[in-house]
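A single protein chain has been removed from this complex, and every other one stays in its place.
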Amino acid sequence: MRRILYTVTLLCLAAPRPGEAQSWQPPPDAQRCPSKWGADDQRGAGNHMKPETVLRAVQLMRTGQVIELGRVLHPAMAFSLGRRFELITKRTNMNPGSNRRGSNEEIVYSEIGQVGTQFDAFAHQTIGDSLYNCNKLDQISTRNGFTRLGVENVGSIVTRGVLIDVAALKGVAQLPETYPITAQDLQDALARQKMTLQPGDAAIVNTGWGALWGKDDERYMRVNPGLTAGAAEWLAKQDPVLVGADNGPINVTPDPDPQLNNPVHQIMLVVHGIHLLENLKLDELAAGRIYEFALVVQPLKIRGGTGSTVAPIAIR
Amino acid sequence: MRRILYTVTLLCLAAPRPGEAQSWQPPPDAQRCPSKWGADDQRGAGNHMKPETVLRAVQLMRTGQVIELGRVLHPAMAFSLGRRFELITKRTNMNPGSNRRGSNEEIVYSEIGQVGTQFDAFAHQTIGDSLYNCNKLDQISTRNGFTRLGVENVGSIVTRGVLIDVAALKGVAQLPETYPITAQDLQDALARQKMTLQPGDAAIVNTGWGALWGKDDERYMRVNPGLTAGAAEWLAKQDPVLVGADNGPINVTPDPDPQLNNPVHQIMLVVHGIHLLENLKLDELAAGRIYEFALVVQPLKIRGGTGSTVAPIAIR
Amino acid sequence: MRRILYTVTLLCLAAPRPGEAQSWQPPPDAQRCPSKWGADDQRGAGNHMKPETVLRAVQLMRTGQVIELGRVLHPAMAFSLGRRFELITKRTNMNPGSNRRGSNEEIVYSEIGQVGTQFDAFAHQTIGDSLYNCNKLDQISTRNGFTRLGVENVGSIVTRGVLIDVAALKGVAQLPETYPITAQDLQDALARQKMTLQPGDAAIVNTGWGALWGKDDERYMRVNPGLTAGAAEWLAKQDPVLVGADNGPINVTPDPDPQLNNPVHQIMLVVHGIHLLENLKLDELAAGRIYEFALVVQPLKIRGGTGSTVAPIAIR
Partner (left out) sequence: MRRILYTVTLLCLAAPRPGEAQSWQPPPDAQRCPSKWGADDQRGAGNHMKPETVLRAVQLMRTGQVIELGRVLHPAMAFSLGRRFELITKRTNMNPGSNRRGSNEEIVYSEIGQVGTQFDAFAHQTIGDSLYNCNKLDQISTRNGFTRLGVENVGSIVTRGVLIDVAALKGVAQLPETYPITAQDLQDALARQKMTLQPGDAAIVNTGWGALWGKDDERYMRVNPGLTAGAAEWLAKQDPVLVGADNGPINVTPDPDPQLNNPVHQIMLVVHGIHLLENLKLDELAAGRIYEFALVVQPLKIRGGTGSTVAPIAIR
């Protein structure tokens, strides 16, 4: 009965958009495993990180300009529900010795892999009890990290970054608060920029939503323009190493399909093994129409971690 | 009386080495402030980070090879006294929705600025109650970070890295356990490599000590070959953006001058405003005789933090 | 100039009340040290905890009724600024063995000595750099606790508790939000209850403010009726082992003297060595007019801790 109600709601409110699948369903294990990178693979699209990919990025470093894409980490920043970043500066320790050396350091208590500008590893998400390459939750999870798919396997990302400015395509600084970005939108934005994606690129979507960070954090977290499942499926076909955006969930929130909860996270991390990069600060890139650049991201090598807060840069 | 004993010990055990000051004393505030970067400056040698410095590094990215210089972070790694890295994987959260999306994340409790491969900001060290540019401890410290000199001010480092392989100079894989590296050693090692340092470079010293990491952590932390105060003073004159090594304190431990406790930390961070990069993994660079490369380091933007654990890379 | 302004404000707004000192000043070390319990003493009024004091409490245990005076601890409770209580339930650990034993446990990150219903030890407060019995901050503080005056020295408190119901004296359920309780108020309330305090008693003040806990936490923390310095000095003369209340700071907030910040904390913990018991749940005692009872408080034995969250009970 409840299911019927869901379906009716769906028919009324979320009528299919042309060119988009109406609703996404997680593929069964057999359909998605082994991954195209091999049955034992833990790196997914991270396998793109080869010298030729790096050199392609290096070609774009022409002026030496560095643009920071990461948010400052502090206890009052915007968080997904239930996450924290607590920082306690320890008492200054005066070391022995005639040189009167005092040392300072701080304790941080945080879901450090999933706060601020953050990079998602594959241990972060499941479809039921199954993760990327059909690793099973109860076989790879422990109380102190994952034995497979942890962020320590990723290494630094150095690749061509492409800003797909959907806000600019629509002629606005900021997309409407629950705007569902479609595959067509992405293609139109790229066409407007006269660009195409290449395998191994970092696809960075500008929604303009990031302008709310630190200004109206409550709204920033509650709703956001972002990708639909259909847009994510199209992006995944372009074979990027990662997909990023200036919002928290990459997915539009709420999803236009009321039965779905952030399918983009599953499409990227579980089905296709493509990393995500969230809460990016994209205002400088967008304002400067810097649509192509070298992206450098250095996830912390947290053993068994589901992700890492990061301080990525664009170099051009 | 105790002071006299100290002095006698000093005369007997730590006779001055030719070409080295016998013992270092922290300069009074008036002698070191304002810093050469200006009285209000918080960035010190980080001011070298300009497009031309970046481009100089880009010139060295010729093959696209990326070499990781960071250690994996885990609860049982080597720590300086009193530091921790605790990681608790939270229970999997099954989100509402028909797509059965499970989310994983972890709490980390750690002196996250001062564990593993770590980058030191200027808030980390004092001479008495005085920090870089004579900022005073009680004026810039709070329970939740520093109001000045925090690591969030640094930004990414992209510069020419120079490996100064002192172990290779001495014809060994690993320097003896308390070997004091002198200014002459550094100059000889550079001469052997037919290289000179340029302002804004990252000076990375290979001692071979890093081979103990994860193998004999107790010994790795207890003693180590490293820089003398004299070597540090010479290095500081070369005007690097940072000084790194494959040991914990950069300084030789214990210091040959029994009255001194890690003067190198004060010389670099307090007196000259030069960053430090500790616990580097340098085995691949040393084995490959890769003495020149682009170094990329992305400290987390921890507001008011004394440093950041990092996952730096060399690109060539 | 600023001082003059302060004084004028003081004259206008905080005119002395009859029988109360107009304004309190922390006594110099020489006037308060050594404490009456001896120069090396760390226990202060805790020295009252002797068999005869316990037996006096036991006399009051007549019906076997137990009344809980402690608040439930959870992450969203009322906190003093900058404090937290974070709780993460770890993943269930299935132990080896045929009996399929699963274990659950949780990480708590908290200022555990200073949240919820809390018992203050003497390490908690200073006058300048001086604590109870003129212990100096830099001589007894470390990064990991105090070497003297820690809560582990206290032991359990089992004593006669006396509820001094000032709200009932005034004929209200709750005193006005910044009502300053005077020494006269305390004496009147005791007289109304036909009671006197004895050395070693626990003096528990009911203001009615506790009714806001969990209902309007913001207001509960921002202002509160409570003791004036004068009331505290009078109470201290009665020689109790502890002073408690159904508010956070025991002191009225803000203090009627605009120059003073919670003098009651200094009067009790620093000057007289009398413990404090905060955020008590007193509604049942007040409703039942239970003015005399056995109070049992078991502070956790946290080595070097400044206090302990507790779950005290009244038994009668």
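Each chain carries a letter (A, B and C) given by its place in the written order, and its residues are counted from 1.
One rule holds for everything that comes next: contacts are C-beta pairs under 8 Å (C-beta built on N, C-alpha and C of every residue); 3 or more make two chains touch, one makes a residue touch a chain.
All values reported here derive from a predicted model rather than from experimental measurement.
The chain that is not displayed touches the following shown chains in the complete assembly: A, B, C.
Screening B:R91, B:K136 or B:R192 for touch with the missing chain picks out B:R91. Residues of subunit C in contact with the chain left out of this view: 6, 24-26, 49-55, 58, 61, 63-66, 68, 70-75, 83, 87-90, 92, 95-114, 116, 123-129, 137, 141-146, 152, 155-156, 158, 259-263, 265-266, 296-307, 309-313, 315. Taking the complete complex into account, residues 84, 86, 90-91, 93, 109, 141-143 of subunit B touch the chain not shown. Residues of subunit A in touch with the missing chain: 82, 88-92, 107, 109, 143-144.
Rule of thumb we're sticking to: only the chains that are shown with their structure count from here on.
Graph distance from subunit A to subunit C, where chains that touch are one step apart, equals 1.
Comparing the residue numbers each copy contributes, subunit A and subunit B share more than half of them at their mutual interface. The distance from the centre of subunit B to the centre of subunit C, with each centre set as the mean of the Cα atoms, comes to 46 Å. Centres computed as Cα averages put subunit A at a distance of 31 Å from subunit B. Across the assembly, subunit B contributes 88-90, 92, 107, 109, 143-144 as residues in contact with two or more other chains.
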